[in-house]
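Excluded from the complex is one protein chain; the other protein chains are retained at their positions.
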Amino acid sequence: METVPDPMVEKADPCLHLDPATRQETIRRLKGAHGHLAGVLRMLEDPDVYCVDVLKQLSAVQGALSKVSDKVMRAHIRDHVTTAALRGDADKIVEELMEALKYSR
Amino acid sequence: METVPDPMVEKADPCLHLDPATRQETIRRLKGAHGHLAGVLRMLEDPDVYCVDVLKQLSAVQGALSKVSDKVMRAHIRDHVTTAALRGDADKIVEELMEALKYSR
Amino acid sequence: METVPDPMVEKADPCLHLDPATRQETIRRLKGAHGHLAGVLRMLEDPDVYCVDVLKQLSAVQGALSKVSDKVMRAHIRDHVTTAALRGDADKIVEELMEALKYSR
Partner (left out) sequence: METVPDPMVEKADPCLHLDPATRQETIRRLKGAHGHLAGVLRMLEDPDVYCVDVLKQLSAVQGALSKVSDKVMRAHIRDHVTTAALRGDADKIVEELMEALKYSR
């Protein structure tokens, strides 16, 4: 019988994943942001909605997403960037992080 | 003699609302962002999800929300800020806009 | 005798300038930022300077410049944007402001 190739073997770095605690917190927070966005959509059904009230709610959602990004970023730096020289993939990790930082601003 | 209800008592500025076209476009775009966020939540169910992939998706959602904010901001400035001296509520409008700009950065 | 053309006549809006008080405060604050930047340059003469110390000082200078931009922005909105419908140049003013906001983020 043939062995089915395990896709995990193909993956460059099967160890580099978001730690379970941060992943759970990210899910919890993103569910909150998702609900908040649904609230903004309901708010927009009112034809008399005021622009500035929409802007405030959008800012609140963006603030929540920024907080989530920060937490994922911190977990990534702690678990994968500080250990890059040990693993030997520092160049790739630096490029990737600089790219992610550029987007996150 | 009957008293006519003064709409000004009910609402400070009944005229200041998001114009219908921008409101519809905001709804359409926010529905997209809402769906995208649901996709990020599904992605996070995978215990092997990679931090940087989460960061990229969150950046994409934030970029979409920024674009929506910009459109609402532009409509607000065009329809309510440029006309503030005519209406006589410039002080309030300036305070409000500076506050909204502070948040949106 | 020919009349010499007045360059102020050529200018689209001779009245749209930064109000004197904000201009003076901007000069005062920018002189501070300019001196701060000279300090960062002196700091960089030390071959043992630590990256994070440079980043902190650069952030401080950028924070100071952001504060200046905010003050100029507020003066502009108060003096020129809220009066645009009165003057009849709202379209131009909105374009210009949206452009300036895009850069300032």
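Which chain is which? They are A, B and C, in the order written, and residues in each are numbered from 1.
Just so it is clear, a residue touches a chain if its C-beta (ideal position, glycine included) is under 8 Å from a C-beta of that chain, and two chains touch if they have at least 3 such contacts.
The shown structure was predicted, so the numbers you read here are calculated from the model rather than taken from an experiment.
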Q | Where the missing chain makes contact, among the chains that are shown | A | A, C
Q | Contacts of chain C with the absent chain, listed as residue ranges | A | 8, 11, 14, 16-18, 20, 23, 26-27, 30-31, 33-34, 37-38, 40-41, 44-45, 47-52, 54-56, 58-59, 61-63, 65-66, 68-69, 72-73, 75-76, 79-80, 96-97, 100, 103-104
Q) Can you name the residues of chain A that touch the chain not displayed here? A) 70, 73-74, 77-78, 81-86, 90, 93-94, 97-98, 101-102, 104-105
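Note that only the chains that are shown with their structure count from here on.
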Q. How big is the gap, in whole Å, between where the Cα atoms of chain B centre and where those of chain C centre?
A. 26
Q | Chain centre separation (chain A, chain B; CA means) in Å | A | 22
Q: Two or more other chains in contact with one residue: find those residues in chain B.
A: 73, 97, 104
